[in-house]
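Note that one protein chain is taken out, while the other chains of the complex remain in position.
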Amino acid sequence: MTTTIAEQEVALVDLVDRLLGGGVVIAGDITLSVADVDLVYVGLRALVSSVATAEEKNALPRMGSAL
Amino acid sequence: MRDKVLAAPLQLDPFAPDRERLENALTRRVNADPESVERGLAQLVLTIVELLRQLMERQALRRIDGGALSEDQIERLGQTFMELDKRMEELREEFGLTEEDLNLDLGPLGRLL
Partner (left out) sequence: MIELYAITDDPTPPDPPLRAVESNGLTALCAPTGRREVTPDALWRHEEVVEALMESRDLLPVRFGTIVSDERAAARAVEQRKEELAASLERVRGAVELAVRAQRRDPEGDAPPESESGRKYMIAKARRLAAARPVHEPLAALARDSALQRGPELLHAAYLVDRDAVERFVSLVRRLQREHPELDILCTGPWPPYSFAEAGGRS
């Protein structure tokens, strides 16, 4: 089955999403540089971690009777 | 191998890449050291503000959903969030940041937003 250009284009979006945004990351702690000074935000990582666990991954609101 | 489309709607246009965003994504990667993320302070601060804003909005929606809030509270929450939304847009513009810029890539933790 031949792929159309349009199909390759949309697949590219999903490809880039994954290759650049997903996958295993071999890295140490998060290092952010401000004015060439490396500040290791260990605290930030812990914050985001706790937020990520608290936020249910699949929670989508329902259209309750209140709305 | 590049035929990854399994199910497609009649119109593929809405799902096509935004060329500019794609360029940014690719060129940013070239300059990014895999072990560090270089961002300005404003970007960092605004990203956290945006994260909190989204969390609060979602939480509010869940509470409204659960019927826990009065009509008056709902109205006030909505007004507040509308205002916050507008302010965030103004702040972003002030610092020349796009919505994408506020989606910090935190490596193993994924994207912030």
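We call the chains A and B, going by the order they appear; numbering starts again at 1 in every chain.
Simple rule for what comes next: contacts are C-beta pairs under 8 Å (C-beta built on N, C-alpha and C of every residue); 3 or more make two chains touch, one makes a residue touch a chain.
Since this is a predicted model, take the numbers as computed values, not measurements.
Although one chain is hidden here, its contacts on subunit B can still be listed: residues 1-2, 4-12, 14-15, 26-27, 29-30, 32, 34, 54, 57, 60-61, 64-65, 71, 74-82, 85, 108-113.
In the full complex, subunit A touches the hidden chain at residues 10-12, 14-26, 48-49, 52, 57-58, 60-63, 67.
In this text, only the chains that are shown with their structure count from here on.
Subunit A meets subunit B in the complex at residues 1-3, 6-16, 20-22, 24-28, 30-34, 38, 44-45, 48-49, 51-52, 55, 59, 61-62, 64-67. Those residues of subunit B that touch subunit A in the shared complex are 2-5, 8, 12-13, 15-17, 22, 25-26, 29, 34-41, 44, 51, 55, 58, 61-62, 64-67, 69, 74, 105-112.
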